[in-house]
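What follows is a structure written as structure tokens; I'll ask about it next.
Omission of a single protein chain aside, the complex is shown with its protein chains in their original locations.
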Amino acid sequence: MFHLIDLIGTMAFAISGVLTAFHKRLDPFGVFIIAFVTAVGGGTLRDMLIGRTPVGWMRDVNYVYVIGLGYIIALLFRRKLDRLRTSLFLFDTIGLGVFTLIGLEKGIEVHLHPVICIALGTMTACFGGVIRDILCNEIPVIFRREIYATICIFGGVVFFALKYFQINNDLLYLITSLVIITIRLLAVKYKWYLPTLGKEVIS
Amino acid sequence: MFHLIDLIGTMAFAISGVLTAFHKRLDPFGVFIIAFVTAVGGGTLRDMLIGRTPVGWMRDVNYVYVIGLGYIIALLFRRKLDRLRTSLFLFDTIGLGVFTLIGLEKGIEVHLHPVICIALGTMTACFGGVIRDILCNEIPVIFRREIYATICIFGGVVFFALKYFQINNDLLYLITSLVIITIRLLAVKYKWYLPTLGKEVIS
Partner (left out) sequence: MFHLIDLIGTMAFAISGVLTAFHKRLDPFGVFIIAFVTAVGGGTLRDMLIGRTPVGWMRDVNYVYVIGLGYIIALLFRRKLDRLRTSLFLFDTIGLGVFTLIGLEKGIEVHLHPVICIALGTMTACFGGVIRDILCNEIPVIFRREIYATICIFGGVVFFALKYFQINNDLLYLITSLVIITIRLLAVKYKWYLPTLGKEVIS
């Protein structure tokens, strides 16, 4: 079931990638690459950094298919997706929780320090968007005001705090992802943003 | 002979890198890095993704020499290269075919799925240009209208279709690279481009 959620999250990320890329005057290939990178870029960077090669999507071609499916759906039903915005956002948020967990787990698998594992979880969940923004020639949005990454870091801290008390693994996963998902929903609802540093320069 | 074509293709890519970088107000070091990245960036990314490290150009210093040679030639004979534009374009196109083949082969060597091998072939041939454009602070040209990548993907499909019929290896390589080279030449001659998505937004 975990793998299924992973694939659904991947597709949600790919769809959001297409929607982001659509107004950048790219061609179909460019939009596909942006969708691809948004979906698996974070995990790919993680795998390269810890030496888990060939990287994830190369070992399981289902990721490519799921991204291709998301790409086609997003291009065909682009206008209708507006009405599905809420479901999409929900999948995207679930993806955030699941991807963070996957990153944390990979770090633990290779016996890395908890601080590094939290970095890997955050990277898995958020750095696809960073690479997407770089390819689109923009300063990554999560470096400016999006609270995304901070939530993943917090989720990682909760994860290790719970793990310290030797909580059952299923419960550990469930609570951590629920914490991330809930805070993300609250953050969007109540418009929580990180402050911008160095503002005084402008005025 | 394959290795020789590889080195010639690398030099052609390096020269085209210098010519692209020349008007970006870079210093000699910057132009060299752009040439280097244009020439071996795609293969380097491929090697990192599949875990073939140290990456290619680190194991065979001839790549560095060939790029250095291309760099010097391009800087010295920059104006005269205009007259050699056709030969340069030809080498560049041969490079496209050969690099795609090399990427396909590396993927097969580590037993990856054909879809992934095609991705690796395309990456080897085209992503040096992507990294070059990112370093030059531009949205990669192959994401906008260049048909480059699509031709490599098509070449990869032809490759596996032929392989399925257990064609002799030499013939397989020859036909695949000829297909890529021919379509590329036709694409330039008849100005085939991919359409830009999301255009309606502008008007």
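Order of writing sets the chain letters: A and B. Residues in each chain are counted from 1.
To be clear about the criterion, a residue touches a chain if its C-beta (ideal position, glycine included) is under 8 Å from a C-beta of that chain, and two chains touch if they have at least 3 such contacts.
Since this is a predicted model, take the numbers as computed values, not measurements.
Across A:I8, A:L112, A:V158 or A:I175, the single residue that touches the chain missing here is A:L112.
Only one of the listed residues, B:I33, B:L84 or B:A187, touches the absent chain: B:I33. Touching the chain that is not shown, out of A:L49, A:L76, A:A161 or A:L178: A:L49 (per the contact rule at the top). Although one chain is not drawn, its touching partners on subunit A can still be listed: residues 48-51, 110, 112-113, 115-116, 119, 130, 134, 137-140, 142-145, 149-150, 193-199, 201-202. Contact between subunit B and the unshown chain involves residues 22-31, 33-34, 44, 48, 51, 53-55, 57-58, 61, 64, 75, 134-137.
In the analysis below, only the chains that are shown with their structure count from here on.
Centroid to centroid, with C-alpha atoms defining each point, subunit A and subunit B lie 30 Å apart.
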